[in-house]
Each structure stands twice: as C-alpha cells, then as structure tokens.
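We show some of the complex, not the whole, and keep each chain where it was.
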Amino acid sequence: METSFNIPNLGKPEIKSPLNLSTVKGDKIFNFVEDEESLVYDLSLKEYERCLNTGSDPLCLEVAGPRESIFFNPEETSAAIVTCGGLCPGINNVIRGTVMALYYFYKVRKIYGIPFGFEGLNPEKGHEFRVLNPDEVKEIHQFGGTVLGSSRGAQSVEVMVDTLVEKKIDILFAIGGDGTLKGANAIATEINKRGLKIAVVGIPKTIDNDIDLIDKSFGFETAFDIASPILRDAHNEATGANKGVAIVKLMGRDSGFIAASAALAMPVVNFVLVPEMNFELYGEGGFLEVLDQRLKNKGHAVIVVAEGAGQHLFEQKEKVKDASGNIQHQDIGILLKDVINKEFKGELGGVKYIDPSYIIRSAPANSSDSIYCSRLAYHAVHGAMAGKTMFVAGERNGRFVYLPIDAVTQKRKKINLEGEFWFSVLQSTGQPFQMP
Amino acid sequence: METSFNIPNLGKPEIKSPLNLSTVKGDKIFNFVEDEESLVYDLSLKEYERCLNTGSDPLCLEVAGPRESIFFNPEETSAAIVTCGGLCPGINNVIRGTVMALYYFYKVRKIYGIPFGFEGLNPEKGHEFRVLNPDEVKEIHQFGGTVLGSSRGAQSVEVMVDTLVEKKIDILFAIGGDGTLKGANAIATEINKRGLKIAVVGIPKTIDNDIDLIDKSFGFETAFDIASPILRDAHNEATGANKGVAIVKLMGRDSGFIAASAALAMPVVNFVLVPEMNFELYGEGGFLEVLDQRLKNKGHAVIVVAEGAGQHLFEQKEKVKDASGNIQHQDIGILLKDVINKEFKGELGGVKYIDPSYIIRSAPANSSDSIYCSRLAYHAVHGAMAGKTMFVAGERNGRFVYLPIDAVTQKRKKINLEGEFWFSVLQSTGQPFQMP
C-alpha cells in the first residue's frame, strides 16, 4: 500500500545510521522508524466506512523520525540553514535544534548559517555564510528573533542554486512561511533539473498558524500567550472609563487563529473579528448595532480583530468614506476605531487602540513552542539525512509526520466556522453566532 | 454500528436544546453533534488495515459537543461542582467555564459550589454549599488554586448521594484525579442503584498528565511552563560554581511527563530521571559514573528528577544506607543530593537542591491551559445536559471526545520509553539511552 502524501527521495539510503537505536520492540530503546509506519489522515468513522464500502485505501501520512539507513555520509555532509520572512517566536530554537541534531546525532561538522534569508544565497548582496556549531547556538533559544537575520522577497532561483553548488551544500533547511516554502520547492525543482543530490527541507514558520494540514506552526502558542495579558489589560482600559472601548489588533492576514485563541485564553473579550467571517458594520444586526447593545447593557467592550478581518469593508469605498471619512486606511483596527469614534460621538469614555504585533513576533518562544521547535528540528534532520527532499516536518493529529511541501502550500489553513474551535470562541465571547 | 467506549445515558434526551445551532452544513454556523460522529481511536495504518481486512469495527471515540436533544430541562436543573485533591493550575478556569456554560448557554440558574472537596458532601463537616453565578466567577480564571477549596480522601458514598438527593442536585461535576474519578464512579453507581436520575461528570485533573487515553490533562502545560525558568536558573547555580551540580525535583509520582517536558522546553538539562525508567546509582554505567564523566568533561551538571523516579533504590535498604547513611529518606531528590555529596566529597562546587512543587501547582493557568480548560468545561456541560453520565471530557488525537470514567481509570498513562517523545528528551539532554 502506498502513502498518498509521497515524499521524494534523492536516492536509496544505503548508509548505516550512526544513531545507536534499536530495531527490537520491548527493549525500552527507541526503534528506527520504517517508511511503512503510516498514519491515517482522516480519523472519522465515516471515512473508515467509506474505505470499507468502496475498498479504497485511506489517505496516509508518513511518520517522521530517524531511519536505519541514511542517504548522506555524515562525515562528508555539509548543511546550511536559512531563515526567511517576518520574525516569529522560536526561530532560534529551530536553528539550535537543527545544529544540535546534525552535530551530536549524526556528527555532521560542516554546518552553516545563511545570513539575511534568501538574500544570503545571492553573492551580489555580499553576505558571508556563518559557521555554526553547538557553542555558537547553545544559548540562542532564550532569545527571540533570528540570529541569522532574515529578509523578505525572492531571489533568482538559478543564482541560489549556483551558490549552494559553489558552497558544496548537501542539505538546505529553509525556515519560513508560505512564500519561503514555495521558494524552497522552486530551488529543489531546479536542483532536480540539474540532477544534483541536494536535499531541500522546509520548516514551516507562520505565526498566523495558517499552514495547511498541520496542527499548529511554531510560534503560534507563544503568540497568543503574549497577547493574553495584553487583552487582560485592554479590559482594564475598557472598564477604566464610562462606556470605554478597547480594540486590540492581532496578527492574522488570512486566518484568525491568534485572535480567536487569545480571546479564548483570556475570557474578557466580547467580540472577535476574523478574516474567515463576514460582518457588516451598519444595518440591522451589524457590528455597530451589537456593540451599541453591549455598551448599553454592560458599559464597556473589548474587541479583538485580526489584521485581515473585514477587508471587504475597504472595497465598498463609498460606504467606508461615509463612515470614517478616511478612505486611504487599509488598517482594519484603525478603521474600527475611527468608525466607532464617529458613530458613538461623545457617548464613549474613549476608544483605546492597541497594536502589539511587533512585540509578539519578536518575543522568545514559550515552553510549548520551545518543545515543539526542538522536536521539529530533530525530525527535519532525520528526514534530510535519510535523503528525503521537498518535504516539511510538522505535527498532524498530534503526531510528527513528513508532508510534501507542495501539499501544504496549496492553500492556507483557515478557521472552520462550523467547527468546535470557533464555536468555543463564540461561547466564550458571547458574541452573535453570525453577523449579517 | 456501536461505539466501543460507550457512555451511559440517564435516559432518552427529548428536550429541544436551547442552543441556537444549525443542523445544516455550509451555513457557517456550528452544527449540533450527533452521537454517530465517532472517530477512530488508533491512527496507525496497520490497525486500519487489520479492521478493513477482517471486517471488524475499529475502536471508536464519541465526539464531544452540544446535542440537539437534551435530557435535563434547564429551568428545573440544578448543578453542583466539586474540586478534589491537590492544587493544579486551571481548576478555577474549569469552574468558571462550567458556570458560564450552564448559565449562559443553557440558562441553568441553580448552580452550586461544594466546598472543600468530597468533604463538602458530608453534612457532618458542616460546610455550606456556595451559590455560583457569572458575577461570582468572572475573574477567577486569573488566580491559581480553587475558589471552592479542596480536600483529600474518601467520604461515605451513601452519605454523599444522600446529600445530592437532599440538595436536589441533578448534575455533579467532579474535578479531580484518579481517586476522585473513581469516587465519582462509585457515586454514580450508587445513584444508579437507587434509580435516581443524577448525571455524574468527571473532569480529569492531574498535573502529572497521567490520566490514560487522554492527550493531556489541564494544568500540565502550565506546570512545565513554570518549571522551565526554574531549570534555566538551576543551570546558573550549576555553572556558578566549579563542578557545580543542581538537582530539580519535579512532580510526577508514576509518570515523568513534567520532568521530561520541562527538560525539553529548557534545553540546559543534562539528565532526566523518570519513574518509567530503570537506573542504578552504582556500578558500571550507573548514574554516578555517567555523572562523573559529565563533570569531568563539562564542569557542571543539571539533573531533573521526577518525584516518583528511582523508588526501587529505597527498597534496597542496605545499599541506600551505605550510600546516604540516612535510610528514612523516601525523597529521591534528597537521596540523590546526599549520595552525590557523599560520592564526590570535596570535589564539587556544591549540590543545589530545588523542589518547586508547591510553586508550580498553585500558579494560575497559562494561555494554553486556559483555552483547554474552557473547552473542557463547555464539553462537560454539553454532555451532562444531554443526560450522559459516568463520563469524562478530554482531548484525544487532538479532538474533544467523551470517554467512560472507568476506561480512563484502568491504569495510569506513562511515558513510552520507545516512543518519539522520550527519544526527543534523550536527544535534547544527551544522556545515555539506557542506564543499567
């Protein structure tokens, strides 16, 4: 039976792994993972019955972990790590884990950090590769940011592959979001075209938690953990005034996981607005009406809005102009602040607007993320040493698996408005299940 | 097709739920959960194929959530909450969530807090039930401990059921560990024997995370989150002296999840000792030998030990007496401190022993646990209102499910020494895979 989320391999792994693991169950020592140890993707009994009735194979996921035979000879292997895009808690933890796993588990001694994202693979930019080893990285998990530096935007795929070849890199670990993963895939495709044996591994990084098929991305738990006391204090701002309103804008360009989770974690929030939902400001059942009701009943309101929410409000230029008189705004937080200030003119004790985005994304990883980052990094290294390529490591249904990069970049993960998670958010805030 | 983890029901739910949910997919409103929406318990392809091949039904789990028809008429329903056993972060969050769900979702108006655990159900103890409502509980999620008070130990089951009857309680929510859940089951059995219609719901509370079948218990993430900076600083104690050793004892009577997770979260730990593993102090490959090696190579060591680890060392009384000269010790942390002090007499820069247990268990829940507690409480309420009894709410494979109390109290969950989690701990600490 073949797995459905197939991971490409650079070739047959024929080198004995230097890891001193077991192949026997019951000896209390971890066993090498076999490629056949798949997990079903869909847990519903309905899907099982479909398979049973139709005789079809269930969609399966490849279990992550160390393989008994590996592709790369550790002594000769050279690995490089690149971090791209915006900051996210945990990047340094992933760098640290990757270096530690390469160095201590597989005895790889040539490990490099590529400075400032994909820019660092473009010789024109003049950045030097940085030598990495345990001494260099042993304390970086305590710091936010990325010790390698980052950058946004694309570089020529050919130029980047040229650099990898020139630097004799065998494995490229690319830590980044959707764009970075697509870039990594393009690099791997070019590598493949040239018939090279360079593994390209993606480690999905998105503070928004919107990488598809994966339970959570690293940094996400830290994000709502840091947002949580900010909401607690926003509540102080709202209640500290007569008819006070506090608006907190949180990250979430296409999906509202941070906003929703933070609101659930700190249950003083009265409204969560996310990109997945429709809502109108005006009219019957519109946001302003329910807010008015809330202020009349309770005397204050705390609103959490994801940065990508309500973008349709900016397209209706006439309306928005009416409301805020300021059509150039593309910031939903500021739009809300302006609209509320205008609509409730003189009635409110103030509208406090808080945008903590940079504070959140540059913070060090919390404990959960720290654990997740180490394990992600270890699994990425195990997969890479086995010669797997064009894959990401991630958690699905609570287990670490490998997934093809192109499987997770097809579309972004979104909150299921009919799912249990969003329902728990609605239960917590008490906001209407739907606004028109 | 019947689920295998069957939840008993007090009777047919025939009352229309007051929740304004949908029964139509695609309208972006949460749908009532149907009892048939089961999930397979075992994700491995191997098990799936076994079922497909043999035509046997896979073991399934009942999905948690609100049912369209409920058993209890909210207007007449009376619910009580009891918290038992030691403190654990998140108890107040669960109390709050339960009260909020009863009050706002189902409009239940008679909600009571039972003071000081099962003692509060024994009239001889003289504790009065406490009236609970949203105003009483709205801010308690910010505090550790339990606002209801707790106690340990058993009370007469008959007396407790008498009290429930006298107080006209329809639903009992029991928040507690293994013993409490068994007690709750005994209460439910007595209720059943008397032919009463009182639902008994367990909400598993164990900071050790050792309730079987459940991904995690509430408070556990907070536990290692709080332990994490303590380990960071224990490292300062170890490195602040020439050949310094720091020992941190963490909770974990039968399983070492907190010790292992904290060590993974703060990767400055060199040895984790858990109840699941065997290890000897003396002899070749024994702990003292590997510690000696570590001190010679690196000049310091940080040891994390779960309270239940190494209990076999106390049975070998002769040996222990030799080692520590203090046979009455049953505390593995103090034993280790004494043995190390004795064995390395004069060579060490000090052995610092840290026992932060009370500091950890009395802290407020962190964000992850806060979310988990709210959702757990909501699901417990939904199940109870539907007339389910003798069940717990919990997360399994990342989904909220209901499980029979007696299924989760058969045995305690332990770290799988051959599993990926323990392997990642070993990778992080660098300690030997096995000690003799």
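Going in written order, the chains are labelled A and B, and every chain counts its residues from 1.
Everything that follows uses one rule, which is that a contact is a pair of C-beta atoms (placed from the backbone, for glycine too) under 8 Å apart; a residue touches a chain by one contact, two chains touch by 3 or more.
Predicted, not measured: the structure shown is a model, and the values here were computed from it.
Here 2 copies are displayed; the structure file describes the full homo-oligomeric complex as 4 copies.
Just so it is clear, only the chains that are shown with their structure count from here on.
Put simply, subunit A touches subunit B in their complex at residues 1, 20-22, 25-31, 36-40, 43-46, 48-49, 51-52, 58, 60, 64-65, 96, 100-101, 104-105, 141-142, 215, 221, 224-225, 228, 232, 261-262, 264-267, 277-278, 366-368, 370-371, 374-375, 378, 397-400, 417-420, 422-424, 426-428, 430, 433-434.
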